[in-house]
Structure formats: structure tokens, C-alpha cells
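Of the protein chains in this complex, all but one are displayed in their positions.
Then we have chain A:
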Amino acid sequence: MFTAGAESLLQQAREIQAEELRKFCSRVSKLLREEDLGPDAVDCLRRLFLIVSATKYNRRLDKTCVDLLQATLCLPVCPEPLQVLCAAILREMSPSDSLTLSCDHTQSTRQLSLVASVLLAQDDRTEEVRTVAQHILRALESRQPEGPSLRHLLPVISKVVGLSPGVLQEDQTTLLSKRLTDWLRYASVQQGLPHSSGFFSTARARQPGPITEVDGAVATDFFTVLSTGHHFTEDQWLNVQAFSMLRAWLQHSGPEGPGAPDTDDKSELEGSTLSVISATSAAGRLLPPRERLREVAFEYCQRLIEQSTRRALRKGDSDLQKACLVEAVLVLDVLCRQDPSFLYRTLSCLKALHGRLSGDPACVRVLLPLARFFLTHGEAAAVDSEAVYQHLFTRVPAELFHSPMLAFEFVQFCRDNLHLFGGNLSILTLSFPNLFKFLAWNSPALTAEFVALLPALVDASTAVEMLHALLDLPCLTAALDLQLRSWPAPSERPLWDTSLRSPSCLEAFRDPQFQGLFRHLLRPKASGTTERLAPLHQLLQPMASCARVAQCAEAVPTLLHAFFSAVTQIASGALTNQLVLLLLERSDSLYRVPQFEARVHRVLSSQFLALCKLKPSLVVELARHLLEFLGSVSGVHSRASMVTGVVWAVGEYLSVTYDRRCTVEQINKFFEALEALLFEVTQSRPSAALPKCPPQVVTVLMTTLTKLASRSQDLIPRVSLLLSKMRTLAQSPAASSPHGDEGAEAIHTRATELLNLLKMPSVAQFVLTPSTEVCSPRYHRDVNTALPLALRTVSRLVEKEAGLLPG
């Protein structure tokens, strides 16, 4: 479809030179001046359209050409393709300061509509919107029976009102409301005559018969968008358009006026009104136009709901029925907000509808606006919202996570209606495992949505479970794929990745031994417990290269950041400790998707440091666990960023300034553990199994050991010995291969600086363990206050004075 020929065509259109364009414009002008506007003119205008639209930069067309385009648009008789092209070219050039187009010269409503499309694209520079609106209304006011077709005008009004809500005056709004009421309620119930019927049609053709419902039966009541026939009358067309713009119009002309927000205290009004409202409809009474429109809108929606129970003969109509149901519920919601007296009648109708639809998976998308309706008006109506949410949050995500449109709408529903959940937010927070299924399956489209939604989902009681769930998200994707494969095959195309076959994984999924773990992973609600899913990580390894799993894995770091920024707002001291322990534990228990571990480690390490900064005393409180972590050497190479973070935090926060409970014994214990770690890391030879240790790990170990020594000064001789050894090691040729020349250089430099610093123990203490009075007047943190610079400065001072110092 898009061949190289088309690419070159675009290229040509973009690169046309000014001179050539001028010639082309004059050719177009010549053709447009002719009496007979034939296919040549159309062809030229097509090319002109391409030239104007192909580039994002402006094209200067000759004034004569532009004037002729405008004139052609307003000709009384002109083939439609030409007029449409003129309008399109003028619109593509917009906004433009050189247009002289106006609605005054139009000869038909179709032309008026085309001219309006050009004028409305002008950015409202000279009040075009208002002008267009006035013209349209004038045309609508004229009630000639053989008059111009109004079909082309309603969409313009709808657009105008959307662009500029205050553009219509009160009486104009009332007039339009009246006309809309007529079109919605009193459209003809006979089929229209075919266009071609004329002088020679037979008597039978003059009586086309009544309209039908979508299932073929004769229509039982007034005409709606779900009424069918072979041909349609003008007012039936207007009925369709009127309903299409109804919701926007109701919102625009509502009692709150354009732009006013909903208020929560409507529910009080609703509650008090319900008790005095009678159940009879107000159809018989004479109502002012707006109220009448609302009444008619209500009847129309009820009729649509009734019509949607019919079994449509065509698929297109069946799809339309669902769209109509959604719209009907949305319109009823608007009506009930504007006039609480509708609530009583609406509720019984919608409750019945909900009952009917809950069992039908094809109609699940209608449940969302229904749920929103019950959420909004539930208080006044004492609706059992529990039952509504139960079904929605428990069953729907678990069964239908794979539908991209439903997933999007569901998450939008959660995001947009947070304020309506009120005290019931726990329904949302406890359902996070189910919501994550949408995310795991459709991660590219939903990651941004979840980043915005996470702050609402995060809760102190489920935070730990949620963090586990986020770290296991790619694993969830794999499990969902297996679940789909093991469900009875649908009639359509398979929903899972057909290019990937992993019989071993499928067997594992069905193996009773692992049922418990899979069930935990696929649970619908937060269970309050955590399970170690490490066996599943291994079992599902073959699926780690699957594209969907990889996409999910890419999204996890972003989600983790969002999670942590939300949880730090609400975390107590105890929860912070729990989260830190979780971080440390999970850092070597992750599903092995390529690059996933490295990325997650980076995030976990930076979040660990952030948590330590928030609560420095956790280093002392969790000293035992940190020691254990540091003792497991085999993990160092694969968890380099984590180890660096932990070691740095120990050096920074294991001191009395941050927690009075810090003992010398603890400092000594950590010293020994870190010393052993440093020894292991530098002595072990790099091999294929153990990749080389990054030099940052070595330097941070050395710095931390020095910091600890500055706090417990008996350790200074040991540390000095260690540092000299390191310096020698770094200089030896054997060191440059594992760490690279730069790495060895850095280690050597750092060791030297630390040794120099230790020659003056009190200065060392000041630099490495500054007390809070020293730290707090730092008005900004920048490179100048960083430790490496301080070390370097002291070092240089010491070396300069080396001759003057004793020993």
C-alpha cells in the first residue's frame, strides 16, 4: 500500500520550488476560471492539496489562486469533489491571515458546512466561531418545509458549542432545545422514499411501510438510532444526529451552565427530593423547553435500553446496541445530575440492566459506565454498591485482562473516579493483584496510567505485598500466557503468543505440585501473605525471552520508582524497615529476563539509599540483616550496585550521630565483615563464572572501612595496613587486567588519599563523620561538598606538608 512510489511522491511535493509552485498555481487558476469544471481541475486540485498538506511549513499560494478557491467553494452549481477539495486546501492552509471567506455567500447548507469547516480552523482570530454560529442558527430558524437540508448543520453547531461554550445566547439555546426535542421524539415512523422515486414510481413504492427494529420486527414505539428501514426521511436523519450530540448539548445547556463543576452536595438534594417525587412521568405536563428536552432524552434512553434486548440480525447493529447502551447510561447520568427527580425512575431501570448484563462477557464494557453511575448516585439511592464492585473488580480483570480496549477503559475508570470511591477505597487497594493483570499483559499502553494510579493504590497494609507483586510482574505475564493457553480455546485467533512454544512451562502450570504458587501469583485480591516464588522463576525461564514478558520487564523500573515515591509518603518506621529487608532479600531472587536484573538492581539500590536518608537509624536497627547480606559473597558480582549502596550506607549512617544505639562493637563487627569482603573481592581471580568486580565496589569498601575506623580509632592501624596493601595491589600489573587501567588508577588514588587522611585522625573524623551541626548549614549540595573532593584537598595539603609532619 505504501510503496516507494508514494514516498517519492511525498518527496516531490515537499521539495517543489517556489517558481514551479507559482506556475502550478497559475495553471490551477486558469482551470478554475473555466465554465466547465472537469476532471482536469479535480486532478490539479488533488495535487495542490498534496503540496499544501505534505509539509509542516507554510506554502505561499498566489492570491488569485486562493481567491478562486474561495469563489469556487461558493458556486451555486459545482461538482462535490471540487468543492470538497477547495475546502480541504483552504483548511490545510489554516490558520491564515489572507482568507476572505465568509458564510454570507453560501448557497446551500452543504456549502455552509464546508465553509464552516474552513472558518473554524482559523483559531478564532476574528470571532469566526461566533459568526458561524449565528449563520447556522439563522438557517435553523427558518422553518420552510421544502427548505435546505438541515442535516449538514447540526454537527457544526455541536462543534461550535464545544469550541466556545458561551457563544449562543439564551433564546438561541432554547430554540435549539425545542427543535432537538421535536427531532428526537417526533421523527416519522414510516420509512422514507428512495431518492430515485419520482414520476414513474408505482403506487406500492409510495407506501414504503413502517420502520423496523434491529431484529426485523415492526417498530413498537418512536424512532431512534436503533430503528432501521431501507430509506430514511430527513427528520429521521436529524433524529440520529440529535442523539449523537445530545450528551454534549445537555451538559452545555444544563442548569450549572457551561464549565461549572459538579458538586458533591447534590446527593443531599437528591436524597430529600426522592421522598417527595411521585413515580409518574411528567410527559403529560407542559414543561419549559429545557425540562421538556430532558424528559424526552430520558424516554429516548429508556427506549434504547429496551431496544438493546433485541437480538440484532447484523453484527454492525449488534455493536451499535452496545455503544447505545453506554451512551444511554452516560446521558442518564447527566440527567440525574441536572435534575435529581429523574433518579427514582432511572435507578430501577439501571439496576435491571446491570442484572441482565453481568452475566454477559460481550457487554462487559457497558458495566463501567453503570458502575460509575452507581458510584455517583449510590448514596442517595442506597444501592448495594458492594455487589457492583465485587463483580467488577473480582471477575472482570481475571477473565478479560487480554482485551486492550477493556484494559484501557477499566484503568481510566479507576483513575477518573477515585474521588467517588470515598471511604470505600479499600475495594480498589485490595484489588491491586487483579489490576496488575491488565498492566502485565498490556504494559506499553498502560504503564503511564499506572504510574498515575499507583499513589491511590498504595496502602500501608498492602505495601509489602505490592512490592513483591511489582518485582514479579514479568513472571505474572508469563503465568497469564500459560493460563490463556490452558483455557478452552476460543473460536477466534489465539490470544497468546503463537510464535512461542514452551511445553515444559505448560506442564509445570498444570502440575499439582506448583498449584499453590501459581494460584498465589494469579490471585484476585491482596491476600496479606507473601509467597516465595523462586521455584516459579526457574520453571518459567524458557518464557523469559517472550516479547510480552520483555515489554513488561522494561516497565518495571518506572513502576518501582512510582511505588517508592508513593510509599515513602505514608510509611512508618516499621514499614520502612520491612521494605528495606524486602529489597535486600529480593535483589537476588528475580525472574531472569535479559537486562531486567541489572535495571532493577539500580532502582533498588537508589531507593535503598533514599530510604536510609529518610530514616538513617535503620542501618543500626537492621545491622544484623545487613551483616548477613554482606556476608554472602557469591552475590557481589551480580549485585554490584546493591552492594555498593549498602556499603556506602553503612559508612554514612553507622554512627552515633544518626543513632545513639550504635555501639563500638557493631562498628567493629561491620569492620570485620567489610574487611573480609574486600579481601574476597580483590583476591578472587576473575573467571568466566565470576565476572570482574567493578572498581566502585573496591573504592567504596575502602572508604567505608576508613570511615568506620575514624569512629573507632583502634581500627586505624588495621585500616592503614589494608590501604597500603591495596595501593600496592593496584600498582601491580596483575591489577590492571581485572579492573582496567582507569579502575586500577582510581583504586590507587583513593587508597593514597585515605592513607593521607588517616595521618591526622581528628581531621579524618571531621571529614568522614561530620556532625550534624557541620552538615546542616550546607545551603546546597553540590560537587563542592562531596567527599571525594574533600579527600583530594586534604590529601594535597598533606603531601605538600609531608616534610613537616612527624613520621
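By our rule, contacts are C-beta pairs under 8 Å (C-beta built on N, C-alpha and C of every residue); 3 or more make two chains touch, one makes a residue touch a chain; residues count from 1.
Methods note: contacts and distances are computed from a predicted model.
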Ask   = Hey, which one's the missing chain according to UniProt: "Phosphatidylinositol glycan anchor biosynthesis class U protein-like", "Adaptor related protein complex 5 subunit sigma 1", "ER membrane protein complex subunit 2" or "Pyrroline-5-carboxylate reductase"?
value = "Adaptor related protein complex 5 subunit sigma 1"
Ask   = Of A:Cys25, A:Ala121 or A:Leu150, which sits in contact with the chain we cannot see?
value = A:Ala121
Note = Missing-chain contact, candidates A:Lys23, A:His230, A:Arg532 or A:Lys613, resolves to A:His230
Key: chain A residues touching the omitted chain (full complex)   = 1-3, 5-7, 9-10, 13, 42, 45-47, 49-50, 53, 56-58, 79-81, 84-85, 87-88, 91, 93-97, 113-114, 116-117, 120-125, 152, 154-156, 158-159, 162-164, 214, 225-232, 240-241, 243-245, 248, 314, 316-317, 319-320, 322-324, 326-327, 330, 365, 404-405, 408-409, 412, 416, 442, 444-445, 448-449, 492-493, 495-500, 546-548, 551
